[in-house]
Every structure is written in C-alpha cells, then in structure tokens.
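All protein chains but one are shown at their positions in the complex.
Order of writing sets the chain letters: A, B and C. Residues in each chain are counted from 1.
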Amino acid sequence: MIGNTFGRLFRVTTCGESYSGAFRKNANIPAELWGGLAVIVDGVPAGLKITADIIQEELDKRKPGKSKLATPRSEADKVYIFSGVMQDDRTTGAPVCMLIPSSDIGDYHIKQHTDNKDLLRPGQAAYTYYKKYGEHSDYLGAGRASARETAARVAGGAVAKIILDSMGIDVIAFTVESHGIKAGPFSYETAKQNYRMNDINCPDAEAAELMTKDLLEVIKEGDSCGGVIEIIAKGVPAGLGEPVFDKLSATIAHGLMSIGGVKGIEFGDGFGVASKKGSECNDTPYYDEETGRIRFKTNRAGGMLGGISNGEEIRIRVAVKPTPTILKDQLTVNVATLEPVVHKFASRSDPSLVPRVYPICEAMVRMALVDSILMSTGMRSLTDMNARWDDL
Amino acid sequence: MIGNTFGRLFRVTTCGESYSGAFRKNANIPAELWGGLAVIVDGVPAGLKITADIIQEELDKRKPGKSKLATPRSEADKVYIFSGVMQDDRTTGAPVCMLIPSSDIGDYHIKQHTDNKDLLRPGQAAYTYYKKYGEHSDYLGAGRASARETAARVAGGAVAKIILDSMGIDVIAFTVESHGIKAGPFSYETAKQNYRMNDINCPDAEAAELMTKDLLEVIKEGDSCGGVIEIIAKGVPAGLGEPVFDKLSATIAHGLMSIGGVKGIEFGDGFGVASKKGSECNDTPYYDEETGRIRFKTNRAGGMLGGISNGEEIRIRVAVKPTPTILKDQLTVNVATLEPVVHKFASRSDPSLVPRVYPICEAMVRMALVDSILMSTGMRSLTDMNARWDDL
Amino acid sequence: MIGNTFGRLFRVTTCGESYSGAFRKNANIPAELWGGLAVIVDGVPAGLKITADIIQEELDKRKPGKSKLATPRSEADKVYIFSGVMQDDRTTGAPVCMLIPSSDIGDYHIKQHTDNKDLLRPGQAAYTYYKKYGEHSDYLGAGRASARETAARVAGGAVAKIILDSMGIDVIAFTVESHGIKAGPFSYETAKQNYRMNDINCPDAEAAELMTKDLLEVIKEGDSCGGVIEIIAKGVPAGLGEPVFDKLSATIAHGLMSIGGVKGIEFGDGFGVASKKGSECNDTPYYDEETGRIRFKTNRAGGMLGGISNGEEIRIRVAVKPTPTILKDQLTVNVATLEPVVHKFASRSDPSLVPRVYPICEAMVRMALVDSILMSTGMRSLTDMNARWDDL
Partner (left out) sequence: MIGNTFGRLFRVTTCGESYSGAFRKNANIPAELWGGLAVIVDGVPAGLKITADIIQEELDKRKPGKSKLATPRSEADKVYIFSGVMQDDRTTGAPVCMLIPSSDIGDYHIKQHTDNKDLLRPGQAAYTYYKKYGEHSDYLGAGRASARETAARVAGGAVAKIILDSMGIDVIAFTVESHGIKAGPFSYETAKQNYRMNDINCPDAEAAELMTKDLLEVIKEGDSCGGVIEIIAKGVPAGLGEPVFDKLSATIAHGLMSIGGVKGIEFGDGFGVASKKGSECNDTPYYDEETGRIRFKTNRAGGMLGGISNGEEIRIRVAVKPTPTILKDQLTVNVATLEPVVHKFASRSDPSLVPRVYPICEAMVRMALVDSILMSTGMRSLTDMNARWDDL
C-alpha cells in the first residue's frame, strides 16, 4: 500500500537504503547490524528447502563489480536468513526474513553526496522524493530509489524461484537490444542455453560481442545507454490471473514497471499489434494429442488471453533507460540558490542497466506468478502444492 | 484482490456482464432491474456535485453505434445514480453507486452464442475463463472479459474526473496510430483542441482521414486492426506515487494493462530509450521564475522520476490489438469433439478499439491519479481538498 | 479500505443509505432505480445456485415491521439479483450484485430529519460523521451509520451461507440476554431447534416470555434496552485463520464489532477467564475414534487455539447496546446556536436490537468463515470446492 510490499498472498516487503548504516557505526556492535536491506516474504508454503546459498546464487547475478561492463562498486551483497527456515533448512509456513547488510558505507561516499546535496542530479529521483517527504528525505545515494533496493527484490524472487522450480515453471530474462543493437528473436530453448554465456546476457554470441564493444565505447565517453530485456515464463498452467483489474498481465506490468529505469512493457507482439489486422494477430487453437490440452499454433498473444494465462509461453519485453548518472558535465540547478550550474557528478552507477537488470526482471515475474498461483490454490505446504497443482 | 476492484483509497468496484439479465426476464419487474453493470466508487470526498448527466456524458463517448467505424450494436448504456449523492446533487462521503442496465439482451444473441459455445473464438478469453472457473463459466458474449465491462470503468472514471476537474488536472487520450498509419507528436494544447474533431479521435485532421479511409477498407474485408493511443495528464503536482513497488508509473501501468486488448505501455520516450544514451535522455532541471517551481527543459521522462510525478505532463502510450472477433472464416477447435473446424463467427464487436478505447484509457489514468492524491492527502471533503492541495 | 468492503478473497462491498433516492424522484424512471442499497460480492465460486428467493429468505429475518417488538417502519427490503448469476441460477465466478431499492422515502421523513438537523441525537453517529465529512455529510436517517445498512450485509452473508451450506457448516445466532434477563447456556442442538420459535429469538421459551413482557414494558415507557447474542458455528474444520494479526478470532471480531451497536465480544469463556486458573481453562485433547480426529473434551476456548480453528464449535457472544433514539425527552445541544435544548426525537428505530440483530451477526461470521476458507483453498468453483475441502 505504502509502496514497499508486492503481492497479495505471496507478499514481499522490502526496506533499506545504501547509507543509513553509516549513521549507526558503533564498534561495539557487529558491522552487519548497523544497517542494510531486509526483506520479509510472507505466504511461503511450509516444507520448502531454502538456504542462504540458494538465495546468494540469485543475488550474485545482480552483484556489481563483476565485469568491465558494470560499476566497480564493491557491495558484498551477502545474504543471511533470519527467520522462517528451520529443521533441515525447511520453511514452516512462517514468513521468511533475509538480511543483506550494507558493507560499503565509507565516509567519502557520504561526504560526496552531502557536498552536492543541493545540486539535482538530472534524471534522478531525489527531486520527487524531496517533494514527497520534505527536508528529511534521503539525499544520499538515491535512498529507496537506488538500484541497490533491487537486491532485496532479487532475494524475494529467489524464494519464488524455489516454489516455481518445484512446479516445473522456468522464468528467464535476457538481452535483446542494447543501445540500438538488436538480437533475436530467440526460442525458449536457444535463449535458455545461451543467455548467460556473456557479460551482456544476450543469447546471440555475435550480437553480444557487438553490444559489448559498443557499450565499452559508451563507457569510455563517460555516458550510459539503454536497452531491451525479454522475459519468458515456461510451463505456466492455463487459468492464472484474475479477471478485469487484476489480470495476470496487469499485475506483471505493475511489478515490472516498478523497477527503476523501466519505461516500456510489451506482452507478446506488443506495439507490433498497432500495424496489424485481427487475422494476423489471432492465434489458432487446436487440440494437442500429446499433452491432452488445447494449445495454440502461434503465440502472438504472449501466453495470455483476456489477461489470464493460456498455457503457452508468457513473453514479455521491457525497455530500460540509460542510467541517469553519467560522468559528463551536465547542466542542472542548485535548489538552495536556484541558480543554474554545470556539474560532473561522481557516480558508482552502472553505465547500463542492461547487463544487470535481468535477475530483477526474473524476480518480479516470479513473484507475480507465485502470487497468482496462491490466489488460485490457497496452498500452505508442499503437500497442498502437490495436491492442488493438478487441479489447475 | 479478486480482480473486480481498482485502487487503494479511491476504490472502484465493478460487476456485470452482457447477458445475465436474460435469465431474469420477468414482466412484473422493471426491465432495468433484470441485470446489467454496476459500479461502487468508495473514497469519494464529500461535497462533490455529481449528476447522472455528468456521468452520462463520459459514457456516451464509448457508446457503440455512434459512427460507421463502430459496431452497430445498440446498448443504450444509460446510467442511474443509486447511492451516495444527496441534497443539491452533492456527495456525502458515502460510496457512490451507479447502475447501467443491459438493454440489448434479445434471445437471438443468446442462441447465437449458445449454438457455438463449443467453438473457441480465436483471440478471445473464453478458453482461459473456462480453465479458471470450469463448466459454469460465462460463455455468452465474453462475460467479464467483454468490452462491455469497460462501461463501468468509464462511469467510475467520470467520478474521478469530477475530482480532478476541481483541482485543475486534465487527462486526455487520443489516437496516434491506426493500422500502421501514424500521427503526431502533439503538444497538449494541439491535442486538446483537436482530438475529438473526428470519429477516430486523432488530433491531426489529415492523418485522421487516412486512418478512417483505411479502417473502412479493413471493415469491408471483415477484418479488424490495432493502433496506439497516447494519454496526457496535465497539471499533476510533483510528489504523487509511492516508492518502490507502487510507483505512480506502476499503478498506472497496472490500470492500463488491465484494459482488454492492451498489449504494450510506454512512459515518456518508452521503447525509444533502448537506442539512446543517458546524455540524450536526461531532462535538465531549472528554476522557473513564473511558477516558482523547479521544472524541466525537456520531458523525455514523461512526467515521472523514480516513478513519482515531477510536475511535468505525464505522457503515456498504449498499444491496442485488433479486435479478435472478425467476420472471416477462421480455423479453430471444437472443445467438445476436439476436432478442428473452420467457422465465421458473428460479431457485434468493433472492428477497431482505436476509436472507442480513449475514454477507458482516460478513466484508468484518472482513477490512478485520484487514488494517488488520496494516498498523499487523505482528504474526505471539498474543504480538505482545498486545504491539503496546497501542501502538495 | 475506505470502510465499505469486508474480506480479502471473499469480498463484500456495500453502499446505500435510507434517503438518497428521495433526491432523484422522477416519474419517468421506475421507482426501484431512484436509490437504495447495493452489494457486490466478489470471490464467489462458480457453479453455486443463487436465486432472489434464497437471498430474500435471509433478508426477511431482519425485516422491520414483523412483530410488536420492532419498529412499525415499512421498508419492503425486496432484493433483486443484478449480475453474476446465469444459466440454471448458477454463479459464473463473476461478482454477484444485488440491489435492495429503498421504498419508504416519503417527504415527511425527510422533513422531520431536516427540521431537526441541528439537534444532535444523543448516542447517534451524526456528530462523528459531521466531524469526518463536513457540512455535506448525510444528516438524514443516520446515513451509512443507519441500521438499514445492515440489509446489504445480510444479502452478502446469504451468499456466504449458500457456500457454507454446501460444506455442511452451520452458523446460528440467538438471544441469551435482554435487559438483564438471561437464558442458557444452550447446546447447539437445543439452540438450533428452538431459537426461532419466538419473536425475541431465544431458545428458552420461558425466558423468551419474560424478555418479551419486559421489552413491551420498556417500549411502553418510550425507552429501549440492550442484550447479548450468542453465535455458534458448527462444522468448521481445523486450520482456518491466519497467524499473528489475522487470526480467525481477530477477523471475526473485526466483522462483529463493525455492526452498529455492538459494544463487546467474547470467544469461548470470554471475560470469564479473568477469574480462572489455567488448570480450569485448558481443554483436554484426545483422539476420537469415530471421526478419526483429535478432539477436545471441553470447549472453553470456543473452537480456536492460537486464533486458528481447532475443529470444535466456534462460540461467540456479542453485547448490543440499547437503541439510542428513544421516545423520551432528552437533553442535547443545538450545533447551530450551541445552546442546550430538551427534545423528544421522533424515531422509526427499533426499541431493541436484540430481536433483529441475529441475522446480521450470522452474516458477518459467515463472511469471515468463507473468506478464511478461500484463503486456505483458493477455490474458484464447486469442483475445486469438493476437491480441496478434503485437504483441510
């Protein structure tokens, strides 16, 4: 409601910001307790196996500092399970809490932000947060609008992944465009096999090389650039999503559009439908003997009819804008003096969200799917899960 | 939660379908009570002036049968206020209920649908509803997935409009693409002045003529086509929207994606960001002496930073697919026999959503805005409204 | 959220007030459409048989004007189904809408209320609504705070009853105290057999006679009086309710305390626990061979442990205050002049809620139970219901 919770029955509540721990430095307290991100996942069925290692594996995918395409920032992003998991690493039905302490809260970062606190960073959220929360709003490192917030989403999404894995549902996200260089289309199989083969997460090795070369050029200029991520959810049963206002497409769009930097979303043919006729858009249904189910000869709809899953692959594309903080002189305004000023902001941001945003896209779609599954099954335990899954 | 309510503090709950009244025909009861659409709007501040005529004006915009571009279907879509409005047509703070009785429930429609109930209409939601609700799901005229459902949204949005009008916020939606023919870009002023000058709701008269001619051709073929609608919200103060998961962009995307037929959404530059650099995307802030506010020299962000309104025009584009039911032979499957079958479905659907979907787009954005305003002000009456508006 | 919806997955949204239709009198429109109460029930599984007659049966239980113990007011309270029910009177999974037009909106009632609108009725909600909504708040007949609002609850509860009936769960409410005259305790069987045998709804004929005689005396004095209603839910499976904040006891208490006039709630031994020891309060569990379940030798807990149902009868008691509007001179204040004034208010209120509040208590408990069942099963249709019920 107030913004920090996603989901209805599978509810992920997050909190934390980059630098609040800096105000609680205290040698008598373990540094991991000074401050950081936390996430509480409510609605987790009992009996799931969850370990810090399983969650860490997802988190490491978005970890900064891994490649030459990303910020050299050195957040450890180490996750600790704090509640809800007990004997044999099994969930009990109680909410699962995970902590990700902030480790990179050196005074120089704070000084840097404080020195420039009156200069609006073009493209950043500090101004709107100031308008919302007033003088005490967090002006350090973008606060809740920081990309760092997404680490908590990924931890929450990792719990959703464990549930989906047990049901045979796979969600993958990969790069299909970077700074105008396009790749694809890809079948699920091709994408699955190849998408994590390169730093830019594109299933086409050749395109990946072009994108990488181009991005390095952009980095050299001190600039940043945008791109497009495609997401496929494979194995989703028909019938998920609610009618009218809470269509599966609507709740997924809600989740994806809540990721900082996302400016567009498409399902299936997306904006391509604008130039097409109905006869070119409809997918022909048929009875598939092998699976004993109604299936569709094409998937222009992207796996949904009336916003409810139809059993085909869900296909989504999101556009992410270039990171706003660039290493170039920019004209801006000093909010104290109201004077225009040219400034080059220091930045630990990535020059492109493209290589690092895929685990967050996967996380949001996974959360939305598990939430929809709980809405349709009410399951509370692995036992329920097995029994009710077949009803779908 | 279960899908038929939109909003958190400004809550619009809708119900109704095209044909349920047909099962309650009874000469002893006024026909208006047999069945129809209803909408309950909760969270309406006290003291607003609402009349059936004001609501009807919005409803008439989406009314079928008005032009040669639309279905000849003859739903009257007459609205009755049923609660929440009292002396001098003023709201009391109680929920406002509106009824839109179904008037076109002739037996031949029902027979037509019943005769073909085992044939899946390609592109339609009947299959996914069947998978969700089973044998008793509504197979007549698409049930809750029918475009008719949107009349209730428009009635709810009309209440939101009255609130926004009193605050000087204007939301307009207009056509910028139909079947590949593009128009624009348009300034708010140009769009406002010209967009309702033609049946296809496009502010550019010349483009409108091309679109219309093309659409008539498509209609002649018995086919349908898609397009793009642009939405502008003018006068929105900075600071609306919640952080993280409930960004204003996310809740608007949720609302717009819940409209049947919408397959893509863009804010500001949208998918255009994918080929741009940060230096080409950031909007430069400056102090505007005239308004005494921070403003931005460009509006590539579409009026939001970090998903929270920044005081500039909110700019959104949605892609709508061609209406799935077309007057052409289509290959489909008989779900009873599981055999393939070629069939030409009768249809009262529009050949294009483009001319008629704009009031629904406006309605959803208006609801989302009023909801965000209530989240930031908690206002309960016109008096509060005046007092707290200035705080924003 | 804004107050007019109850439930999470089984959601009952109500609206309407006694007199708003009076402002839309129009000879060209059927009087049933001028105004009244409406209720939208979302989350109703598909395949349930619902008719206006079934709903009317519940509504008639709270209908005024039935006995000498009640107000002579003549609201017809006739219910019309408006959506969500189709072939063979079966639900489709779409929201069920019901309308209860106001029939008793004569000008003299309005004049009576308008003439005295500046005199606060002691014990009534007009003052607090005025503080909340300001000058446009509804001052006629108590608006949303009127007992009339409860007719919509009963209609919503009737839908819940149909679901519970299909599951073998029975909820009954009956009188155990009126103006200090007590009756009981009663077994479920005794209560079920006898509670609707008399106007005051008390299962003990002798006590009922004493209560009735006393209440007639109170009526003669122009006064009113309070009492206690007991509620039993029989056949509830173990495991319903959520942990911590949304215990079944908490959501039921929420629902019952939302009924106008309720001032106290007890589960099981209730306030009796305050003078007891643990050894006198604990219920001894044992294995019951007949049912193959764990059961309890006593039921002091009232069917819940840790706020979650334990499979025993749920036992609740609520205290209802005397109706505030009495036919006696009362000292009050004129809010316009701020002067004290003695006034005898005309009233169409009941002299006691005791004989008429039981269907509302039943309705709220039924809604809370169905909501909890949906939370634990996610069922969408009769087929789901049969399959998942056994999992509980």
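We adopt the following convention: a contact is a pair of C-beta atoms (placed from the backbone, for glycine too) under 8 Å apart; a residue touches a chain by one contact, two chains touch by 3 or more.
None of these values were measured; they are calculated from a predicted model.
Set against the missing chain, the residues C:L210, C:A238, C:A346 or C:A387 yield one that touches it, C:A238. Residue in contact with the omitted chain (choice from C:D42, C:D104 or C:E177): C:E177. Checked against the hidden chain, the listed residues A:L140, A:I200, A:L215 or A:L392 yield one contact partner: A:L140. In the full complex, chain A touches the omitted chain through residues 1-5, 8-9, 11, 13-17, 19-21, 23-24, 29-30, 32-33, 35-38, 40, 42-43, 46-47, 80-87, 89-97, 99, 129, 132-138, 140, 143-144, 380-384. The omitted chain makes contact with chain C at the following residues, 1-6, 8, 14, 120, 122-125, 127-129, 131-132, 142, 144-145, 149, 177-180, 218, 221, 223-228, 237-239, 241-247, 249-251, 253-258, 260, 263-287, 294, 301-302, 304-311, 319-326, 328, 330-333, 335, 338-340, 375-376, 392.
Remark: the residues of chain B touching the chain excluded from display are 9, 93-94, 243, 374-380, 384, 387-388, 391.
We adopt the following convention: only the chains that are shown with their structure count from here on.
Rotating chain A by 180 degrees superposes its CA atoms on those of chain C, with the angle stated to the nearest 5.
Each chain gets one centre point, the mean of its Cα atoms, and the points for chain A and chain B are 28 Å apart.
Computed centre separation for the pair chain A/chain C is 45 angstrom, with centres defined by C-alpha atoms. Note: centroid distance chain B to chain C, computed from Cα atoms, is 36 Å.
Annotation for chain A: residues 243, 375-376 touch two or more other chains.
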